Structure formats: C-alpha cells, structure tokens
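This is the structure I have questions about; it appears just below.
Shown here: the complex without one of its protein chains, the others still in place.
Here the chain labels run A, B and C in written order, and each chain numbers its own residues starting at 1.
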Amino acid sequence: MKAVMYACPQSLDEAVGLFAQRGPRARPFAGGTDLIVQIREGKKEPDLVVDLKRIPELNELSFQPQRGLVIGAAVPCSQIYEHGKIAGLYPGLIDAVSLIGGIQIQNRATLGGNLCNASPAADGVPPLIVHRAACRIRGPRGERTLPVEKVCAGPGQTALEDDEILVSFHLPAPPERSGARYLRFIPRNEMDIAVAGAASYLELEKDRQTIRGARIALAAVAPTPLLVEEAGGCLAGERAGEELFARAAAICREAARPISDMRGAAWQRRHLVEVLVKRTLQGALQRARGGGASPQGRPGGVNDGPQGRPGGVKEQDS
Amino acid sequence: MATVKTKKTTKSKKASQIPVRYRVIGTRPIRHDGVDKVTGRAQYGADVQLAGLLHGGILRSPHAHARIRSIDTGKAAALPGVKAVITSADIGPVTDRVVDLGEGATRLQHLRDNILASGKALYQGHAVAAVAATSPHIAQEALRLIEVDYEVLPPVLDLREAMEAGAPLLHEDLHTDDLGTKSMQPSNIAKHLRFEKGDLEKGFKKADQIFEREFLTSMVHQGYIEPHNATAFWNADGRLAIWCSTQGGFTVRQQAAAILDLPVSSIKVIPMEIGGGFGGKIHVYLEPVAALLSKKSGKPVKLVMDRAEVFEATGPTSGSHIQVKIGARKDGRIVAAQAQLAYEAGAFPGSLVVCGMMCIFAPYDLEHQRIDGYDVLVTKPKTAPYRAPGATNAAFASETVLDEIAEWAGIDPLEIRRLNGAKEGTRRADGLVYPRIGFLETLGAARKHPHASAPLEGPNRGRGVASGFWFNVGLKSSVTAAVNSDGTVSLTEGTPDIGGTRTSVAMQLAEVLGLAAADVKPQVVDTDSVGYNDVTGGSRVTFATGLAAIEAARDIERQMAERAARLWGVPASKVKAAGGVYRHATDSKKKITFKELAARLDETGGPVVGKASLDTSASAGGGFGTHIVDVEVDPETGKVQILRYTAVQDVGKAIHPSYVEGQLQGGVAQGAGWALNEEYFYDDQGRLANASFLDYRMPTALDLPMIDTVLVEVPNPGHPFGVRGVGEVPIVPPPAALANAIYRAAGVRLRQLPMNPGRVLEAILTRDGKPPSKA
Amino acid sequence: MKLHVKTTINGEEFEFLCEPRESLLEVLRDRLGLTGSKEGCNNGNCGACNVILDGRLVNSCLVFAAEAAGRAITTIEGIQGPEGLHPLQEKFLEHAALQCGICTPGFIVAAKALLDRNPDPSEAEVRLWLAGNLCRCTGYDKIVRAVLEAAKSTAVVMEK
Partner (left out) sequence: MPTVFIPAQLQSFTGGARKVEVKGKTLREVIEALDAAFPGLRDRLVEGDRLRPGLAVAIDSVICSAGLRQAVRKDSEVHFIPAISGG
C-alpha cells in the first residue's frame, strides 16, 4: 500500500477544513470496507484519509415521528438493524443493511460509504431511494440537500464535490399502510455482490387493495442505482395484484441497462430484475397490509429457525 | 487373476495377527496439535519472524501472453529500503533436462520458467521479477518502479481452440507426444495418451442404445485459506534454510535444488504448519525466489502471496472438455464405454489428464473400453493437483450419463451402479486388476440409509446419486520413535500434518505398543531431522506414514522385549509382548508393563529408538464413495440450494473416525463449490476477473447443510489395520450427484461446470421454449 | 511519519508505533507478535483475521491500526481465560472442528462474538453469523456442531 496520512477530526468543521485544504487528495473514511481495499489495490491513491467516525453528526441515529429518521453517514449497518424502532418502520432498509457482507462487514460498513462508493450494485441505495431519503451534504461553501437518487453519477462517481462530506440521511416518517422490501439475487447465500437487486415501496389506500403510491429502484443493472419512476407510476391508483405487478416488473426490465461480467450476464440480470420486482412488490404489499412475513423463504430451510440476527431481523436473498 | 487373489489372501492372514478389537484405533482422542491451533499459537509459514528479516514482493505479468523484451529494475533498486531485485537472469544459465521430483518428472526449464519468466510471460500473474525490502509496503512500491517492455501476444484461452492447428503457440519448441510418436509440427497439445481394453466396436454392437454426450468444466482452485509463503536464508556457509507452507518438505528441497542447481544436502526445509493444500502446495512458487533474494541481500527474506496472487499464479486444476460414449443394454448392463478427455495443463505441460483417464470408468466392470486423453497448453497458470486430480471432472461426465441410462432403462440409479459395479478381480481400463475393494458395499450402505428412501417434500426438489473412485497412493515414508523414560514415545515424522495426521499416525503406533494416543508425542520435523518422505498427498499419510509408524512400533517392541529379557536374565525369545505388557512365555510371575520398562532403559542398555523407512507403493487400497444429495431449484432464478447430503465411503478402517468424517465432509463441500459456483472467469484478454474470495464464491456455512457420513469399512488387505486413503474420494461424486439432482428437480441436464444460476436458468428457459436472447 | 497508538488488547494496555497505512492485522502480527490472527484474503472475505473491537466482530485487515487508539481489542490470544480453554476451544477440539487450523482462530473469535450476544443460537443463526468466515477443510458441519455444543455447555455453567 502506498504511504498515506490519517486524520481523525472530532468535529464537522474540523473535517470540512481538512477537505477544503486537501481537496481530491483527501478521502473520507468511515467503515473502510471499500476504501482500505481500494487503496491497497492501488485503485485509489489519496494522501490523506479522514476518519469521520468521531464526528457527532455523522453518528446520529434517531427517529421522531415528525422529523422522520436520521442516519448519520458513519453509522455502521449493524447499529441500524439493531435499532428497535427502525426495523418496523423501514423494513426495506433493514433488508439491505442486514445482507451487506457478513457480520464483520456490517459492524463496519456504513450507508454513507455504500452510497459514496457509488457501486451500481450497492445494496443500501435502492431502499434509501424508495424510502425517499435525502442526503445532507456539507462543504466549505455551506450545506445542501440532495435526494439519494441524484447522488450517484456513474460507477465510482458521485455528485459530491471533492471537498464535500455526506453528513446524514433523512428519511420521512413512513405513512400508514406503507411497506417496502429489498431483495437481491446472489449465487451464494451470503457474502456476494448483487447480480441484480430491487427495492419496492408501496403505500395503500384505506381499502388495503388500491395502491396510493409506489416507488421501485434497482441495483446492479445500470451504471448507477436506478429509480424507475415509470414503474412506480403505473401502479398508482390501481388494485394490487399479480398482473399489475408483472406490468411494473416488465417496465423495470426494459429500464435496466445491465452489462455482462463475472458476476452475471446482461440477459440474466434483465430476467432477474423482473423476478425480483415481482417478489419485492409482493413483499412490500404484505408489509403495507401489516404482515411482516416475508414472501419468499430462503430455500433450504435455513431461515425457518428463530431470528438470525440479534436485531431480530430476518433476511433473505432471493 | 487367480494369482493376484492368492497373493492378497496371504497378506490378509498376516494382517490378522493384530487383534481386531482395538484399544486406540477407532477412538476419537483430542489431536496432539489441537490446543496450539485453537489458541492461535500454532506457527504457520507467514508467522515466521527472524532477526533482520526482509519482506519480498513479486512483479507479475499483466498480460496473458507476451514476449518480455526487456526489464529495467534500476529505479526499483534505487528506492530507499530496497535490498535486492532479481529477474530470471539471476537464476543463472540452465542446461535443460528432465528432473525426477519423486512423484513426477518435469523439464527443468519449465520448472524454472514458472518461477520467474524468461523470454515469455505465459499467463496473467506469471512472475517476472522480485524485490526484497525492509517492509512489505516498500517492496510493493518498488515493484511499481520496475519497467518491463512487453510485446503482447494473443492469448490462448479456449481448450478446444488451443488444440487446433494454427492456434497461437505457447512453446514454439513443443511437439505433441502422440501415442509415442512426436508430431511434425509444434503444437499446444503436449501429449495424447490412451487406455484400451477389449474390443470397443464389438461392444457397441451389443448395445440397445448408445449415449453420446459432451461436457465442459472450468478451471478451479484448491482454495486453501492460507496463501503461499516462503522465508529463506542463504547463509554465508552456503547452506540454505527454507521455512514454508508445503505438503512436502522433501519435494521443496528437491525442486529448489534443481532450480538453484544445488545439492539437496545443502538445503534444509522447515515445513511450518500448513493452512490447507489439497494438492496445491506441492509445486514450489516462492521458495527459490526467496532464496535468490536472500543470496543477493545477505539477509533472510520472507515472501507471502496475497489472495489475488494465489488465484492468478498458483496451480488451479484443469478445466476440461470430455466426450463420453456409452452403449447399454435394455437391462441396464453397459456393454461398451468410450471417453475422450482434454485437460488444460496451463502454461506448461503436465495436466493430470491421465488420472481422469484412470478414474472415469473405474467404478465399473466394463469389458470394452477406450479412453483417450490430451494434455493441452493454454495461457493460464500451470495446473497443479487438486484432491483426486482429474477424477472429479471425469466423474461429472460418466456419472451423469449413467444417470441418463438408468432413467432410460427404468432402473434405480443405485441399482444400475450395483449391476455394473467393480469388485475384486475386475480389470480396469488401465489394465490393473482390483484387489479387495468396497464399491458394492458403499452402494448397499447408501441404499439402506434413510436418506435414500426419504420422501422429497415440496416442488422443485430432486434427489441425485453419484459414485466416485480414487486409486490412493502409498509411496515413501520414514519415521523415528524414541522411548522416553516416563513411558511415552516421541514420534518424528516428515509428512506435514494438514488434517490431523499427527494423531492418526500416532494412534497406530500407540495401538501396537499398547499405549494411549496421548502417550505418543508426534511432531513434523525438517528435512535434516528425519529420513526421506514423499508429500502429504494422494491420501497417503495415514496409510503410509501409519505403516511406517507401525513398523517403528514393532522395532521398539522387539527392543523392549530384549530389555525385559535382560532384566529377567532370560533369552529374548522367551519374552512375549501384547497390549503394552511384556511377559515371560512360561513364568507368569515375570511381567512388566511398557511404562515400567521404559523407566528402566538406563540399566538395560540405554535409549531405545525405533525407526522405519518404507516404500509402501505396493499396497495402497483404492477407495470408492457413493453420494446422495437433495436439492431445490428456484425455477425463476436458476439457483440451486442443497437441502440434504449423505456421503458413503469405503474407508478401509477409520483410525480416528472424526477426522475421517471431516475428510468426507470437506471433500463434499469442495465438490459442491466446484459444481455450483466456482470457476476461473477470464476476460477475452486472458485476465482473471474473479481473483478474490468475493467473486470466486467458495461455499460459506450458509450454503451447505449438515453433511451426513457413512463410513463403510472393507479393510485394505495391504495394511494391518485395513486403512485406505480417504481424503480424495469425496470430492469426486458431488458435481455429478448435484447434476443428477438438478435434473430430477428441474428437468434439465446440465453438462457444463459450474452449474451456476445463470446456466441453470438458461437451461430452464430453453427447455420452456424461451431461450434467453443474449444480444 | 509514524503514529503513536495506545490501545487495550486482551485486557492489557499496549502502545505501538505504526505507519498510518498499516492495518490492525499487520500491527498485531508483525509489530506485536500476535500471529494468531491470520491473513487469508486481506479484503474482508474470509474472516481469518477476525478480532473483537469494542465488543464488535470486525475483520482486522479492514481496520487501520491507527483506529485502535483508545479502544479495546480481543484477539484469539485473549479467548482463553486464566482457568483454561474457553468452552468454544474445548468443543472445537472435541468435535474435530478443525483440520488445517488456519481458519480456526477467526471462527473461534467470531463464535465468541456470537455467544456473547446470543448465548443460545439456533443452527441457522450460527450458520448466518459464520457466513463471513471461510473454511475450506471441514464443510462447516463440525464447526457448527462445536459452536452449538459450546453454547449448550456455557448455558449449563450459567445455570449453576
């Protein structure tokens, strides 16, 4: 690994100062699960890594019914799924944070890093998108807010300036009769990067049949995580059902622009998007109707036992 | 044939002299090295620390195939902290010859060129230069400063294309050895071999149906968790010491001596604890390089590969193209079988296609057979053995065709195997005749196992069965065993312990001497401290080093009997030893235990040391396994989940049943990974795209169920306790068993490994008339 | 430039100098001589380097040594108590849950972190928790059994 310096600012201002000074030669560092590997492999060559884990604003994790959910950019995944309130309110997000890497990775990896690493396959991003998360971004020129779906610009590229820091995510409180689900497809049952992923969010009318609103976002089938507004749009005002979901899934399949690589072929990814969108819509529907049960069990019965994680969240891959 | 039988029977009688009710054999003592390994104290190769130690690094070719025009190491050498830089020029001139490495012969030039490329880089990751520096990070920085001028040449990645005339050549001087005749034109086909038995055409004429199928498998890696490492110190007196992670200290010594042109006696190899090998830690990669760096710097040098280097530059096992043609009668009897196996050798000749040829039809008694094998060069790493090398690819082909035949004939898959199964007296395609083997017994035990008849509940589920064979080897082992005054025995071995063999060998010595397993103190020592040993490989250590331990124990027993005789003032012939007690043949008052006697060695003539050096090649017993697996296939994604797995195997005699079970379970896990996800994924430029544990996708704890094992014990007549090698057989059946299960679950026959979700999905979509558009 | 780091390892205070680019794994192994933590992949995919950092299981190859300042680390060397082997270590031995042993420290540290949080895990929970640890020798069967048995035996101790 090439030589690098390490700074551990205690405040947001101090951190902003460091980036203002160093610009592109400094890299923000939280969980390190991507960055350390990238530096080791020579893919990123910063002079300075700025450890953000001791900055209070980046460690906030709180929910208030009016304000919604605030997740500091440096909060590790395991703290999110262990948080009593979040699991019930943002199940789609919990699906994602509990399947990134293994336990060891979840204890380090952060949603901030997941987003800013800007991998098209990031599991954390589609659920943030469908939960309408906004990013609070801080730089030497002040603060701004950006919807999550506007952050990724391409593989490894974000809309953040070199001197800007992602501080936190802000998710509105979920309305009644809403639910979300994230599923990804991987060849093994853990530890893989998504071949394709889909997050679906549904909000129902009082009849629990008619869809008031919907959002669908995809992973690993385009240069960036993809919000397919047309697919969500085609669901609004309609009665939930298999045929309707199939229509949305077909739209997503068309919207996908996947590549072929060692993790999967383009045709396979398009096919999987359709399957995953159908499954996540079913899952989101069940959750919106108040059923927490997962629509698809993990084959092999390994999820039949008690809850897998201390946070009490059951997770599956598709 | 009759003579063979008689001979074996004689041996069995000899074996029966040892009581069949054992006190130690078949029990499950705590392994001797266990505490060190659960507390983190065990010292593996990368843990070596020496005063003044330098850290090395290796520059590797980014190209799959390139001529090296020049290498400029000036800037790297000038970097502060860098103490030595070497290239192939530092190995010195070579007179090419064939070197015998004890367990295979190879051209010295090829051996050297794989260590550091001279002339051409033949795969991405091929070592080109090396540095030693005061820290691993400085070494890495220095590597970036080495300038190599490459002339990039076209890669040769597809086995079948490599075989075609006109394919780009890896070695311009290599001609095919085509059934003993040297080809006129140079070629990427190094060798064409054949086994033949009976009259194939005559056999096929008797068939009611002929099944012709074609199979492809990808290159896969052994995947041991510990990366290769080597630390070397070239002392001022010319003595070279090498600490490393290897399956055999003596083979490292032999290879290093050949490459460095040194007498073997000037090299001492200290085999450290080894973090997995599976055949992949027999070839040397780093040891001679560390030695040269040490020679140049005058300091000890440690080289440790990173995971990408392990994938890119150490021996995977061959990818293959296999064609099988089998003729069967309606009653399920196979009347003729033909196979053609082409195996990737990698960048230098020497795939283990011949093992695939030996194993492909080995479980069956077939009158008419012809098996052709081709050893084919491609611009990928030089292949190395991997657990039953060559046999898994072969069984994937033969055992899935057999499943088709069973279905066609309307016969149960276990029954068709019994109907055609090999037994004592059966002659294989390579001509050898089986002694007592236990294949049919594995089929019987499989049939009786509850798994075989358990109902399959739920849709998209299926059950598959497959069998497999590995011949197992004996080879050479030496041990010494010294009696301590407290009645214990210190046992010195030279076969590195990868899976508990210190204990399985010590138990055999303990059994003979009437001691407890814990009374034996086994250790694996360096090449200066014990007689010659072949590698820990070929499933041979518990068998062969065990035989040596038994011999050494008998040697001790003889000497101890003499000591007892001396104590009593009687002739040694009057002393009988049994179960650790030495008795006077007629005077029942005169008896003394081993422990009591051990305390009195000083007064009866001094220390007692037993020893044995054996070539046990003659009597290694072949091993057979039969596996049953249930899967569920997700028809929408093609993902296969293993629900239940049972591995039945003839193990001869399980010395330590827990570690035998462990061998079966581990083999199944590797076979399942090979079957479902593992593969070397190259881009079209010949760069390995998945050189990480993340993307190579070995099974995790979540991908496998508990793996049930059934240990069938048909004693090997060549071992007094009946031991057969057990380590390799269990990797052979899983891909075929899984393919057969997938067929029964999803209705699609997969003939390409891995059967990853994409392939299974494609097969399902194609079956449904909706083949994926790959545009 | 070297950093001066004060940290607690296995209950004892340690001070070391390191370069910022050095990982916690490198420092443990090469500077502090704690070679029980192993390097299998150096990118967080095998778990051989697992340590417990402030109560959380992490891959020490993905932690900068500098981050250890002021924090508490448990490595495999700290699992055994003064009274002898930890039940996990005993059960790994009894159940032959290791073959080559290179992954064993990582598995034991990971399993310790699991039992600290969930003293009575199911097989499914054990498998899920250990999915970040690769073993190539055992097929996991005996490892999972050893962890389940260790959980049982610690439960008995606690009841007493």
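In this text, a residue touches a chain if its C-beta (ideal position, glycine included) is under 8 Å from a C-beta of that chain, and two chains touch if they have at least 3 such contacts.
Keep in mind the model is a prediction, meaning the values are calculated, not measured.
Shown chains touched by the undisplayed chain in the intact complex: B. Checked against the hidden chain, the listed residues B:31, B:126, B:325 or B:387 yield one contact partner: B:387. Considering the full assembly, B:105 is the residue among B:105, B:210, B:454 or B:572 that touches the omitted chain. Summary of contacts with the chain left out: across B:88, B:393 or B:472, the touching residue is B:472.
In the complete assembly, the contact with the undisplayed chain comes from B:222, out of B:39, B:61, B:188 or B:222. Residue B:538 is the one among B:40, B:332, B:538 or B:580 that touches the chain missing from this view.
The omitted chain makes contact with subunit B at the following residues, 3-4, 7, 98-100, 103-105, 177, 179-181, 193-196, 222, 277-280, 352, 354-355, 385-389, 430-435, 470-475, 534-535, 537-540, 615, 617-620, 727-728.
Operating definition for what follows: only the chains that are shown with their structure count from here on.
More C-beta pairs in contact connect the chains of B-C than those of the other pair, out of A-B and B-C.
Rounded to whole angstrom units, the spacing between the C-alpha centres of subunit B and subunit C is 29. Across the assembly, subunit A contributes 1-3, 189-191, 301-302 as residues in contact with two or more other chains. For subunit C, the set of residues that touch two or more other chains comprises 19, 21, 42-43, 45, 123, 127-128, 131-133.
Across the complex, subunit B meets subunit A through its residues 137, 140-141, 144, 632, 634, 636-637, 639, 641-643, 676-677, 681, 689-690, 694-695, 697, 699-700, 702-703, 705, 756-758, 761-762, 765, 772-774. By the touch criterion given at the top, residues 19, 21-22, 26, 29-30, 33-43, 45-46, 48, 75-77, 79-80, 85, 88-89, 92-96, 98-105, 108, 123, 126-128, 130-145 of subunit C touch subunit B in their complex. Against subunit C, in their complex, subunit A makes its touches with residues 1-6, 8, 29, 31-33, 36-37, 39-40, 49, 51, 53, 76, 78, 101-105, 107-108, 189-191, 301-310.
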